[in-house]
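Complex shown without one protein chain; remaining protein chains in place.
Up next, chain A:
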Amino acid sequence: MVWEEAPYPMLAVDSAGVIERANTAARLLLPGADAGVPLERAAPEWLARAHRGALAGQERVAPEGGRESGAARGAVGGSVFEAHPVRAEPDRVMWLLIDVGGEERAVEALRAEREWTVFMVEASMELLSSLNLGRCLEATARLAARRFADAALVVLPLALRRHAVVSCDVRGRPAREDVSIDPRTVPGLTEALRGFPPVPARWVDPAEVPRWVLRAGAGEVAAVAVAALPGHGMPAGALILLRRTRPAGFSDGEQVFAPLFTAWAGAAISAARLYAEQAAITETLMADLLPPSAPRLEGVEVAARYRPAEASERVGGDFYDVHPAAGAERRPLVVLGDVSGKGLEAAVLTGKIRNTLRALVPLADDHQRVLELLNGVLLSQEEPARFVTLVLASIERRGARVLVRLTSAGHPPPLIVRNDGRVDTVRAGGTLIGLLEDVTGVTESVLLEPGETCLLYSDGIIEARGGPLGDEFFGEERLREQLRQCAGMPPEALAERVQMLASQWVGGGEHDDMAVVAITAPRDATGRDSP
């Protein structure tokens, strides 16, 4: 009959808790579950308890109440079963038992997988988000301590015997120390630090591990592992795991994910290390190419602003410099120029030109001579035709006033902002440098009253394209019109204003390099009105 052959264990139990009937499957599962035997003797306690519960909660166990009402779950014979009560009659409960052990194992496996996935996603986000070396070392120690051990250390060789040791203690707080250590004192560390070929994590006896390693474990260390952090084809340090109570050895999941984690961490650390090295090199090389940010000269106030064409670049083809007087009876020199081309290549040429001009400063009072010598240097270069336009400004204090002698070599003419709001154009024309054998410069002198400014700028300012309609040049006329409202402004405010107007004119569009230098005759500090 159906009852007897049903594939699920089924039991009929009366209100006194005595088994009335059990089918074949039930007798197989619960030996001794025969008619007349009390349920609590043949079945586990959880099922007997569920039966009492089912009888007590009578009204909740109505047939249409769904399978879930009164259902219980517990272990039987090495698996897990779900018992569902069905109350056909008031004094009898039919129990249907379903093996859910497989499902439970699957759910557990899925939960574990999910945990690993969450961890690996988190680890990758944390490791990938920063190119900062210290940050990557900390993240590696912290993540390893959390997932594979109780505390962890990352050891990264620096120069000589110095090592960066970033430890994450049992509370999850990372800390960095740069110390002199001998890797040979930790079994397996030398091999791990070599990085390639990557050696598998090695469990070592805590008794053989020096104190500086064990410290992070806060006294209690049951197991220690040493693993390599192989980076992008270069060693990126080693990872040391400390466990307080859990024994040595990786679980199945750890066995799979530990090598993945160390590979990712190693890649992140080596990328950050490369980036830091490159950034330091760039910084050093760039230092000479960057225009002086706060130029100073005696006798005048000078301010400059610079904005390279490319947002990602810090240098470009525009340059400026200020040179103090090369001795008594000589004048300080201000230079602003523009090399053909853009970006790093142009910047390298500006570096050469600035160096050449620095060497020529003793001759700076003779502008024509400086231009001729610079022209000669540029013409003798093997490189493809490169030329430069520039303005030379020699400065001489005349009492409260300042005499500026200006020579332009193919460069936009300097503008003079007078105290009464007039804007004068300096006619200091000349040929550009680096193209022809002969260069001619026309020099003009301008006398600045206190508060007046001589403005040098590159064509990136007047050739800024944009405006309300997006396709107009800013133009010299618009610049002059704006400068008429700038009478009496300090040089940094004026330079800033000019750069701001041109940048705003461009809006979000592309622009050339922009350079501005403002030279102002100081206001007389003694003749001012008292407030």
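Here is the rule we use: a residue touches a chain if its C-beta (ideal position, glycine included) is under 8 Å from a C-beta of that chain, and two chains touch if they have at least 3 such contacts; residues count from 1.
Note that in this section contacts and distances are computed from a predicted model.
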Open item on the list: Out of "Carboxypeptidase regulatory-like domain-containing protein", "Cobalamin-binding protein", "Ribose transport system permease protein" or "Cyclase", which one is the UniProt protein name for the chain not included here?
Closed with: "Cobalamin-binding protein"
Task: Residue among A:G17, A:P187 or A:P490 that touches the chain left out of view - done: A:P490
Open item on the list: Using the touch definition from the top, which of A:D14, A:E122 or A:E191 touches the missing chain?
Closed with: A:E122
Task: Contact residue for the chain not shown (choose from A:P187, A:P206, A:G253 or A:G467) - done: A:G467
- [ ] Sort through A:G17, A:P44 or A:G134 and give me the one touching the missing partner chain.
- [x] A:G134
Task: Touch residues of chain A, complete complex, unshown partner - done: 121-122, 125-126, 129-132, 134-135, 272, 275-276, 279, 307, 311-312, 314, 451, 467-471, 485-490, 492-494, 496-497, 500, 503-504, 508, 523, 525, 528-531
